[in-house]
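After the structure tokens below, expect a handful of questions from me.
In this view, the complex is presented without one of its protein chains, the others remaining in place.
Here is chain A:
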Amino acid sequence: MKAEDFLEKNEVREMTILSQLISHHGSISYNDMLDHLSVSKASLENDLESIKSWTATSNQCIAIHYDGQTINLKLGDEMSLLQIYRRYLDQSVKTKIITFLFKYQKFTITQLAQKLAISESSLFRKIKELNNYLKEFNIKIRNGRFDGEELQIRYFYFQFYYYIEDKRKLLSQFTSNQLTQTIQSLENYLKVTISSENKQKLRIWLIISKMRITIKKLQTDYLRNQMQPYLKDPLYHKIQVMVFRYFSRYSIEVDEGEAMLHFAYLLAFSILSENDFHEYRLLRDRHAPIASLDTYIAETIIIHFNYRRLPYMLEREMYYHLTHMHTLLYFFRGDIEYYDETVFIQEKQPVGKTLNPFAEKLLETSTWKFDNQMERQKSLLTILLSKYLSLLVFITSKMTKVLQVGIDLKLDDLYKETLSELLISKIRPLNGVHSERYVSHKKYDLILTNETQHDSDQYNEARVYVLSKILSSYDMRNIQRILQELNT
């Protein structure tokens, strides 16, 4: 599901208006806005009205003006689009249903309708809508409580508190010495060091687990099934011992299911550092599903790029990321899409564009390898695709040698200087490329010139590209293509 699925249609539109305004430097004409939204003018006016009414109480942090011609937005220095988004999410009825459910574990329709000050029938409708989105997590709200695999329920809450609801609110409600102590104990037990950012993730997870622990019948059938190859896993074993010992100190009954939940979480959400993970990787069973998929994908990547092998540390890092992705794919379903990093890599980065088909192929391979008759959900796959892609970008950019480009323009001095500089500045944003004015006898990978050469030896081994029209986009495309060829 998407973060905006927690919002109502009109709220999404309001968000879009604000985000359009921000990307247009705070001012946009009615016509452009109407085009973008494809709504009637009356409905735009409504949305603007609604924005105005809440921004009026926002202490000048944000102010909107409109006159039927243009819309203007003023943001305080401290205000960001993300904060605005947060505010919408905070107000949303669907968000409130989930936070209520989290706090009390169950509700009656009457009780919740009263609490949210909405009618019972509209509460029903909201729950129905939510359930529709929750399908991809394979859970649903039924009889006033969550129904489904425990791992999926906690995973959904985790995504919810990590991306949707303000996590600081949750953390400040619960942060206690006990939590800090628990994380410290985990570090002691596993003999690992957890970074402060990961500690925060872990805190959220532990708070969720704490809220869920006393629920009588937790469903763990699917998890137990998936855990079969991991019952002797060294990390799982340690977690199991710790879980049993930890809860033996309270009057809380747990079974292996609880340990399995934590095992899946720790691995999928990269809680361990690369170093600690590496220690584990040396001990784990290489034939278990996740490890063997890691190897398969790693080899596919190496073969694809014709690398003989990766530098030791880079290979370790690749495995580190692959395990997280594959653990996610192996145990979990569904996702809340929040960041637009996919778009960023795919559209803004030329490398992303060419790597995308390969990332898709990897994703296809891994979903096929893990085929378990369970229909995989789109959001999780989207996230995984973007993860594969960023891993590929990461590896290729690490592996790229810096290509030397020499610019040798045969022109009048003044033009030569200017156009060379302009060309250099156009090439500069490309990854792994260094360009300069041609220096004779220096070794280059690519020479850009405007005249066909006569002396074939002049540039030694270097490849030569003759510019058809200096600074044309046609040339730029060709140059990019050649650079990529040179790199593989």
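In this text, contacts are C-beta pairs under 8 Å (C-beta built on N, C-alpha and C of every residue); 3 or more make two chains touch, one makes a residue touch a chain; residues count from 1.
Note that contacts and distances are computed from a predicted model.
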Name under which UniProt lists the unshown chain, selected from "Fe-S cluster assembly protein SufD", "Oxidoreductase", "Glutamyl-tRNA(Gln) amidotransferase subunit A" or "ABC transporter ATP-binding protein": "Oxidoreductase"
Absent-chain contact - pick from A:38, A:196 or A:251: A:251
Chain not shown: contacting residue from A:54, A:189, A:296 or A:465: A:189
Which residue of A:181, A:195 or A:472 touches the chain not shown here: A:181
Residues of chain A (touch criterion as defined above) contacting the omitted chain: 178, 181, 184-185, 188-189, 210, 213-214, 216-217, 231, 240-242, 244-246, 248-256
